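A single protein chain has been removed from this complex, and every other one stays in its place.
So that you can tell them apart, the chains are marked A and B in the order they are listed, and the count of residues begins at 1 in each.
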Amino acid sequence: MRFFLELRKLIFLALFIYLIIKLVIFSGLPTDYMIQITLYSFIIVLSSLGLNVIYGFTGQFSLGHAAFYGIGAYTSAYLSKVLEIESYYGLIPVIFLAGIFTAFIAYIIGGPILRLKDDFLAIATLGFGILVRVILDNSDRISEVLGGSRGFVGINKITNLELSFFITVFFIIITKNLIDSRFGLFWRAIKNDELAASSIGVNTFIAKLIAFIYGCFLAGIAGGLYAHLYTFLHPSNFDILKSIDFLIIVIIGGMGSISGTIIAGLFWVFFIEGLRIILPSEILEYRWVLIPIILILIMMIRPYGLMVKKEGY
Amino acid sequence: MNLLELKNVSKYFGGIKAVNNLSFIVKKGEILSIIGPNGAGKTTVFNLISGFYIPNEGKIFFNSQDITGFKSHKLSRLGIGRTFQNLRLFKNLTVLENVIVAFLSKHEYGIIDSVFRTRKYAEITKKAKESARGFLDFFGLLNKEHFYAGNLPYGEQRKLELARALATEPKILLIDEPAAGMNLTEINDLMETLKKIRNTFDITILLIEHQMELVMNISERIIVMDFGEKIAEGTPKEIKSNPKVIEAYLGAL
Partner (left out) sequence: MEILIYLTQQFINGIQLGAVYALIALGYTMVYGVLRMINFAHGDIFMLGAFISYYGITKFNLPFPILILSTSLLTAVIAILIEKIAYKPLRNAPKISLLITAVGVSLFLEYTLSLNAFFTPNYIGFPRPFEIRSYDIGMFSINNIHLIIFSVTIISLALLYLLIYKSKYGIAMRAASHDLEITRLMGIRTDNIISFTFGIGGALAGIGGLLYSMAYPQINVFMGIMPGIKSFIAAVLGGIGIIHGAVLGGFIIGISEVFVSAFLSSTYRDGVIFIILFIFLLFRPNGIFGKNIEKV
């Protein structure tokens, strides 16, 4: 009860935004493509939020976030295919299970690699990303359904506005609550000074592991939504470039800022997809020339991220 | 009663013996200082007691329990608190948050409590704020609770670090060079603060310090280290007149 009372403002705001989107869609103005992009942008926000918990709040750099996003996508698509899920209420437990499975993988590999720091952690997570890519490329040897390097085809299109919007909002609220709790405080303390945190009794390893598992859980949930929105999965959708996408969103939004990640995630998807609509394809390929320059400039001018400053308190 | 005991503790780095066969006892309730020239191994002793290093040889006992090899967060929970020579505050957390973290590491609630903001969450959060404000009040930092810790002047950062260490409710507090970078007025102020801490919180203090006036004035006993070994131990009076100490350390002044 307290949960709803304290957060009633946020919940009303979310309902209000939902109604507006619903009305706009109902008016028939946006094309199917635009609706799909809108749903996709919520999914990207959700997954980026996961990386922000890991990197932005706790300071544990990961270059393998897309791998967890991919694990969630493949797991949920496999489950829904095997269980012949066609309805959104059937999909909710499937996506939840996929999230749990992703979290479990994060727990297995987080144990050893979270003992590493900074750039060594970066290389280890990057390595994990490539390992997952190799496994996905060979996944048809595990089960024919997964499709290997040909891709996973014929997933039911179930993700709708309600699912992607409300699941994302729900986890934004959960994340905010976690950040405000003692765990969030431990995370931020660890990012500031891990040694000092352990000197005042914080079990820094467990705290980092919780952040990592939770962040990857969000990526897994987002992957599940993605799979049932686009109905086709390919290993190349979850490689290092995708991880860098998430990283850029966290950096632009400001490390350790929930609202920043939301805004940056939405902006990023509409920016990238918007360019695709506006620009002719010859110019479109300049995107990835421009993006790294922006990234480098941000690092030079604001090494801690664009919209960075405090959250809550 | 012995609160802390080091028995024949040694710590090597490569070929260098940073601490060599060191034994001493800290009695409950006393203020014991460790002095010695730079590089004598004093901070290494702190790092050994607080679990950042594991001794190569020897054992450490706390409240008669063998704590050799314990992790630092566990030692903190057992009641060993410390500060650092080069201040290690959480600079991007507020002053209040710095102290709350310390309180919350001992007062637990689970993830479910956090996610759903249960009654337990609310109660402990309230208690944490009250307790943290109490410590800030003690050090005169209450009016700055919303400042970022990194924005405090140096002297107040020192105080905040003490407040944070005390919020873990330690039985023994290891304080590493609190007077470093302070002028005489600030040192006198610090002396009063340290005495007040001991009396208010009924705590044992182990102090590393270079500032002789402070050490001689405040300590009940003093241990002198040089090249990783204990070369003398005694009351301030005894230490002042010990020829070995004068040669190794005080003579240099």
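Keep this in mind: a contact is a pair of C-beta atoms (placed from the backbone, for glycine too) under 8 Å apart; a residue touches a chain by one contact, two chains touch by 3 or more.
Treat the numbers as computed from the prediction; the structure is a model and nothing was measured.
Pick out which of A:10, A:83 or A:131 touches the chain that's been left out of the picture.
Of these options, the touching residue for the absent chain is A:131.
For subunit A, which residues touch the unseen chain?
61, 112-113, 115-116, 118-120, 122-124, 126-128, 130-131, 133-135, 137-138, 195, 244, 247, 251, 282, 285-286, 288-289, 291-293, 295-296, 299-300, 303-304
Please note the rule applied: only the chains that are shown with their structure count from here on.
Quick check: how many Å separate the C-alpha centres of subunit A and subunit B?
The mean C-alpha positions of subunit A and subunit B differ by 41 Å.
For the complex, which residues does subunit B have touching subunit A?
50, 52, 71-73, 76-77, 81-82, 84, 88-94, 97, 100-102, 104-106, 108-109, 111, 113-119, 121-122, 124, 146, 164-165, 167-168
Taking the complex as given, what residues does subunit A use to touch subunit B?
Going through subunit A, the ones touching subunit B are 2-3, 6, 174, 177-178, 180-186, 188-189, 191-193, 195-204, 210, 313.
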